[in-house]
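Below: one structure, written as structure tokens.
As you look at this complex, bear in mind that one protein chain is not there, while each of the others sits in place.
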Amino acid sequence: MLIVLKKSATESQVAEITRRIRDAGLTPGLVPGARRSAITVTGNTGVAVVPDISELPGVLRIIPVTKPYRLATLEGTEGEHSEWQIGDARVGSTTGWFVAGPCSVDDPDRLLETAHFLKSIGAQALRGGAFKPRTNPYAFQGHGEQGLKWLAEARDETGLPIVTEAMDAQQLELVEQYADVIQLGARNMQNYSLLKRVGQSRLPVLLKRGLTATLDEFLNAAEYILAEGNERVILCERGIRTFGEHCRFTLDVAAIPVLKSLTHLPVIADPSHPAGTRSLDEPLARAALAAGADGLIVEVHPEPRHALSDAQQALRFADIEILAQRARGIASVMDRSFGAAT
Amino acid sequence: MLIVLKKSATESQVAEITRRIRDAGLTPGLVPGARRSAITVTGNTGVAVVPDISELPGVLRIIPVTKPYRLATLEGTEGEHSEWQIGDARVGSTTGWFVAGPCSVDDPDRLLETAHFLKSIGAQALRGGAFKPRTNPYAFQGHGEQGLKWLAEARDETGLPIVTEAMDAQQLELVEQYADVIQLGARNMQNYSLLKRVGQSRLPVLLKRGLTATLDEFLNAAEYILAEGNERVILCERGIRTFGEHCRFTLDVAAIPVLKSLTHLPVIADPSHPAGTRSLDEPLARAALAAGADGLIVEVHPEPRHALSDAQQALRFADIEILAQRARGIASVMDRSFGAAT
Amino acid sequence: MLIVLKKSATESQVAEITRRIRDAGLTPGLVPGARRSAITVTGNTGVAVVPDISELPGVLRIIPVTKPYRLATLEGTEGEHSEWQIGDARVGSTTGWFVAGPCSVDDPDRLLETAHFLKSIGAQALRGGAFKPRTNPYAFQGHGEQGLKWLAEARDETGLPIVTEAMDAQQLELVEQYADVIQLGARNMQNYSLLKRVGQSRLPVLLKRGLTATLDEFLNAAEYILAEGNERVILCERGIRTFGEHCRFTLDVAAIPVLKSLTHLPVIADPSHPAGTRSLDEPLARAALAAGADGLIVEVHPEPRHALSDAQQALRFADIEILAQRARGIASVMDRSFGAAT
Partner (left out) sequence: MLIVLKKSATESQVAEITRRIRDAGLTPGLVPGARRSAITVTGNTGVAVVPDISELPGVLRIIPVTKPYRLATLEGTEGEHSEWQIGDARVGSTTGWFVAGPCSVDDPDRLLETAHFLKSIGAQALRGGAFKPRTNPYAFQGHGEQGLKWLAEARDETGLPIVTEAMDAQQLELVEQYADVIQLGARNMQNYSLLKRVGQSRLPVLLKRGLTATLDEFLNAAEYILAEGNERVILCERGIRTFGEHCRFTLDVAAIPVLKSLTHLPVIADPSHPAGTRSLDEPLARAALAAGADGLIVEVHPEPRHALSDAQQALRFADIEILAQRARGIASVMDRSFGAAT
């Protein structure tokens, strides 16, 4: 059960609502929110009855929800999906969000060149890793704060908002100083401490699906962020681990329309990580958009040979230009558009 | 190694080539073919040298192949993909093949109605099961030969070729009398006896990928058919089994472009079985086409409630009309078309 | 619902029972059986009521079953598991069944040597492939009938019953002439035509779990055999396909106790195929027995280097002697024994 509060609800009204919930043997959870403040009710909700609660001052309405992810669920939204403003883009709208950039930030000049090029073909945000999660401890771990500074410079020059990853609370302090969107990687999808911490951030969050996460687990991970009051979560399908050997991960295109039927949050796709090889990037990008994705986040590099990570899967400038063009074509088939006008 | 024979090669020339291969300690395998007859050479091919074989009369050329599926491989074809004529359609060409029909054939009137409707929206073949593979032995197993007769009648009325499944040699005898394309189901992808038997058929074969088949296993299964002399094989991606619970199978869209890079055979997709629910059929169909599929095979039923199997996943007439329209849109983005002109 | 018939039931009594079921709008299925003849009732069994049927002459008792695999289920058996006599062994009893032999039969002398050795260490049946399912059509496919003859000679010399695979109806004709137990391979687990055919055989059947089969699908596959009247089915866990790369297949030890809780049929394990490498055979064999397997089927070869298939995973004589010894130890921990007394 979710109790949506009026904007005008006072502290004492909230205290009274909370007391009533406790009296009924249930646990209230306050969710502060710019868009809608609410109180989640946890406990034996199957038979939950809090007498007369809908009559209390401060209560806008009661939403009975069956899903454990009360705030992420599409239930009670009359099927309306959320849209988040990020830079000039409206993520979750009929215009697909176009994010691109290098896997890791390794050279300020190349980054700037890339950003300018991406801007020219309609990209709406610049991705790039300053802190890189690496399987092996001795592998290149990213340029850290220096990388963040290079990204911020690229934003200042091009106007493209920055999407970059943080892997712990300490990195997050830095990322929040420079970035526009915090990325949480697949391996951290169930890092509950980090989820709670980004839930307290003022920045929107791009949450990647774990390699083996069910959609229920994915939406519960998003709920950790929402429950702390940060409602601007964007989900990202990036491939799951299966027995398949012909690509790095199996892009689960069905997850895209199913997620859209379960949650009001925007759902985008990352075709680069499942592809693992450049020639698959574009087919997977097309497939994800055709399945209904609200956007794409793609790896690109002016000289993939020189990339310090994921060199095999980064697109060259000419490749991504074609990709963007076809993405527009596919979007238009579904009465949508893709990226900024160019 | 593959020795392609001249059309004019005589029996005694073939005998001589074969003798030379045996003399070199290797095993020859004659592959009769309408398009190209060939001899496969098996054994320790790593160091295989058959002296002067390219000089022998009857030999057109020698193709060194690295893949165990010598006939299915794209190697030695100069990247040219095969096209099979089926009815009015050219499967594997830039026109996507449009196959649709009920999961199982259960009523001749409804079947005819369906066939006429499909024809009107550009379908190029009619699918329908007369023999149904069912998990449980007590479930409806199909109408058998009666079902085949109904299918043949629908073809005679509409001109749509018939695609239908056979599960053993005995059923195949019947299917060959009525059908235009033999379908081999996912659970029979490694039924080697059946693969060999359809390899001797005069009909083209639609081979579905097994639930857990690697692409290597899939192409080797096709090779079983090709090695018997039936070259008209069409591959079909239909979803794999993973941990995912949100759809029946996980449509592996990446398999489509990867297969196209490994084999000259056409590759189509079945969105209905992975979807498992009607609302997913269209997004998955769009995704498969966008990934480069050479066609679609879709389940449709005039009144899905009355379907004797797979009722939840069959599209209604109105649904498939939209699907066909969007499929054309997506195909055109890649300079292709979809289905017959309407 | 399952109607168990009295041994004394006459044909006219059976006809009357059958008629009553049909009158109730349901479908009867006669299951002839040496141990118990029965009639399965299919249809809308949720509300199935056949009036007064338990009063009819010839009816022993009515077993309400909730599982679609009515004959394989443990329901209605008072938890009693079935035991099948095969040679001197009682499969499914507290004595674990010990089956071993080469992957494929390739040399009569080595086969005899192997059989004598296995007999000496307590083996109770000899496995060996005359027809081999191979991924690639050009790979060695087995010695066919010659192989069966060699196996039969080994049985005649040692008294060990023969377990060997058939892949189609034609091969089965031959296998039935020579073998004592028909093996159905993992890739044929859902070859429904073959399942029905072995259901009509007089020989017991060793049914291997498919690479991606759920336990429900596995038990339904067994049901296909049982429904044709052949009740002597033995299930075999042999590893499933997962993302894991460190062994050929993932031995699913949990499947063993879960199957034992669902069905009265014996459940054995094949450690060799999941292992894929010799050093893993014994740990997996021990694990399967410790999990409660009713026996083991293991690959062994006097000179693995010379094996024509699966050379890497076959145990040497010294290895299997240790395995047998440890298997006895593990069995005794659970108050069971393993193999024949030596």
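The first chain written gets the first letter, and so on, giving A, B and C; residue counts start at 1 in each chain.
Please note the rule applied: a contact is a pair of C-beta atoms (placed from the backbone, for glycine too) under 8 Å apart; a residue touches a chain by one contact, two chains touch by 3 or more.
These numbers come from a predicted model, not from an experiment.
One of C:I39, C:L148, C:L265 or C:L289 touches the chain omitted from the figure, and that residue is C:L289.
Contact with the chain not shown here comes from a single listed residue; of A:T94, A:Q170 or A:Q312, that residue is A:Q170. Although one chain is not drawn, the whole complex shows that of A:V4, A:L30, A:A152 or A:L211 it is A:L211 that touches it. Note that of B:K119, B:H143, B:R197 or B:R241, the residue touching the chain absent from this view is B:R241.
Considering the complete assembly, chain C touches the hidden chain via residues 212, 214-216, 240, 242-247, 250-258, 261, 274-275, 279-280, 283-284, 286-292, 326, 329-330, 332-334.
Listed here are the chain B residues that touch the chain not shown: 241-243. Remark: the residues of chain A touching the chain excluded from display are 27, 29, 40, 42, 68-70, 133-138, 167-171, 187-188, 190-196, 211-212, 216-217, 220, 223-224, 227, 241.
Just so it is clear, only the chains that are shown with their structure count from here on.
Once the centre of each chain is set as its mean CA position, chain A and chain B turn out to be 39 Å apart.
Taking each chain's centre as the average of its CA atoms, chain B and chain C sit 33 Å apart. A separation of 50 Å divides the Cα centre of chain A from that of chain C. For chain C, the set of residues touching two or more other chains reads 241.
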